[in-house]
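All protein chains of the complex are present and in place, except for one that has been dropped.
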Amino acid sequence: MIRIQTAPFDPGAELNHLAAGQSEAGALASFVGLVRDEGGRLIALTLEHYPGMAERLLAEIEAEAHRRWSLDAVTILHRVGRMRPGEAIVLVGVLAAHRAEAFAACEFVIDRLKTGAPFWKYEDRSDGAGWVETTAEDAERAQRWE
Amino acid sequence: MIRIQTAPFDPGAELNHLAAGQSEAGALASFVGLVRDEGGRLIALTLEHYPGMAERLLAEIEAEAHRRWSLDAVTILHRVGRMRPGEAIVLVGVLAAHRAEAFAACEFVIDRLKTGAPFWKYEDRSDGAGWVETTAEDAERAQRWE
Amino acid sequence: MTILYFSWVRDRIGLGRETAAPPPQLATLGQLRLWLAGLGPGHAAALSPGLPVRGAVNQELAAPDHPIGPDDEIAFFPLFSGG
Partner (left out) sequence: MTILYFSWVRDRIGLGRETAAPPPQLATLGQLRLWLAGLGPGHAAALSPGLPVRGAVNQELAAPDHPIGPDDEIAFFPLFSGG
């Protein structure tokens, strides 16, 4: 399940929903990305995306995860628009029979998503504002899966 | 936070609680272990533990995770007693500034917990009942961290 | 031809979307980018060679030698930084 939305979402409720009704799955691995307050300097984070292309690239990442591992279900939820410290930006949940696949697929999806889907972060900080650059660490983590 | 309890727990609510109010943490990685129905053959799973020793060994695993990685908070929740397919057995949630630490620590805790804390699973199945043996895969995964 | 801009590419150009009628001899995404960069100072600040800008044709990431046509949806944007 892929969803991009402006409204805040409830990560726990989304994960419970993912876990419900899949009685063969023993393992749910998940990642939630939260807005950090950067030592109190971050006022707001704005996520921009390319509508259409973003949904399609997330669906491709999800499909690739299903090709690489045996998974029962995957949820990718990405919020866009302006958000405050502590709010959830992104959620990746992977349900599988066993935890090795669930963890690997969850890391794969978030690593790919960070550098492989058309989203851009803009920080509004008390010490300035600007677009966030892709980090070297994110680029390296994405390359692990090539 | 370590908790062992007989009552069912709500994984999503526990993760939301972990994420709340830690404004420096950008990454929440989690694992939820669910009772598999084993193709409809599992009637119930019963988890037994050694009270006192179980809490202490979970606390040691949590402390070791904090020594190995820079983490904001860790939640380990283990249910004991009789449970049905689909219910949550265990939850590990790790909150950290960045996802590499959060994922590594989450995998570490669940791998250690599976073979390093005094819990035992008993399966009541339509095709028989018995105590569950430690799997070779669990033993191997735990050894990765030695 | 519809052209979309995102993130600081859009900020520098001052537009998120424009319709352009480039000369018909422009056959590739890279040629289009160069032509757009010449439209004015905002376009130059966003799209000049050397700036870390990627392009898409019909919502697929595309290399500079990717062919383009008048009915394509083209987009230019920086490296992604989502999640």
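Each chain gets a letter, A, B and C, in the order it is written, and its residues are counted from 1.
Following the convention adopted for this analysis, a contact is a pair of C-beta atoms (placed from the backbone, for glycine too) under 8 Å apart; a residue touches a chain by one contact, two chains touch by 3 or more.
All figures in this text were calculated on a predicted structure; none of them were measured in a lab.
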Across the complex, visible chains touched by the hidden chain are B
By the document's definition of touch, the residue of B:47, B:83 or B:105 touching the omitted chain is B:47
Had the left-out chain been drawn, it would touch chain B at residues 33, 47-50, 52-53, 56, 78, 89-90, 110, 113-122, 131-134, 138
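What we mean here is this: only the chains that are shown with their structure count from here on.
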Every chain in contact with both chain A and chain C is listed here as none
Maximum distance between Cα centroids and chain C occurs for chain B
Cα centre of chain A to Cα centre of chain C, whole Å, reads 27
Averaging C-alpha coordinates per chain, one finds the centres of chain B and chain C separated by a number of Å equal to 49
Residues of chain B that touch two or more other chains sit at none
By the touch definition above, chain C meets two or more other chains at residues none
